[in-house]
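One chain of protein is taken out of this complex; the other chains stay put.
Coming up: chain A.
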Amino acid sequence: MPPSLIIRAAPVLLLLALLGVWHLACTALAIPDFLLPSPMAVWHAGVDAFDPIMMHAQQTLLTTLGGFALAVIVGLLLGIAVGISPLIYRACYPLMVGFNSIPKVAFVPVLVVWFGIGTIPAIITAFLISFFPIVVNVATGLSTLEPELEDVLRSLGASRFDILRKVAIPRALPYFFASLKVSITLAFVGSVIAETVASNLGIGYLMMSASSTMNMALVFAGLAVIGAMGVVMYAFFSQAEQHFTAWAHRGTHAP
């Protein structure tokens, strides 16, 4: 195989190898299915429960994207505010860092009291967990503008808004897109956490109810579906990043 093909096939090969090891371990050590189901058992569980899985996966995907969309809007606005104003930076940063240190799962019960069981706590949890990286990256991208570049523009009589529009924002775009990749995967974590605690819909709920009936194969099928959705969304935003900020990735591999 040519080297380039090996590199492209590497992720799939590694996945297959891991599945192989998993399968061998299960059969060789005779691990019972209710502890660790073999990949084949997981596959069968997934195929058998295909329709409910799809239904729940759709719910999880929509809540995740809802929370993520909120995170992008709020993250962008807050990031721009923090990035261009030292005062807002001083005021907001310690609060945001403190807030980000709170485990969001501890917040779900509060959300349940406020909004009841269901979709809304999941959307909000996804939002809460995923907006912080966007704020940090956008703010960093905006505030690390080279002083000389700013001087060139200011000496021409450019307003702060001109500088923001012509230089600071385009320059911050790679930071923004990089944060989207991190953020979307975090959003999945948030929505699934909320679903396991406070929902009767979504993959998180499906896994919870499956584990209460010791249906480990279905739990693992749920995990696999979440992972797959995460990879697809990550790849999507990675492509978007490549497309919109190609200038920042010249000749390098996407991280």
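Before moving on, here are some points about what is shown:
Methods note: a contact is a pair of C-beta atoms (placed from the backbone, for glycine too) under 8 Å apart; a residue touches a chain by one contact, two chains touch by 3 or more; residues count from 1.
Keep this in mind: contacts and distances are computed from a predicted model.
From the set "ATP-binding cassette domain-containing protein", "O-acetylhomoserine sulfhydrylase", "Succinate dehydrogenase" or "Phenylacetic acid degradation protein", the protein name that UniProt assigns to the chain left out of the figure is "ATP-binding cassette domain-containing protein". Checked against the full complex, the candidates A:Ile88, A:Ala158 or A:Val182 give a single residue touching the omitted chain, namely A:Ala158.
Against the chain not shown here, chain A presents residues 146, 148-149, 151-158, 162, 166-167, 170-171, 173, 245, 247-248, 250.
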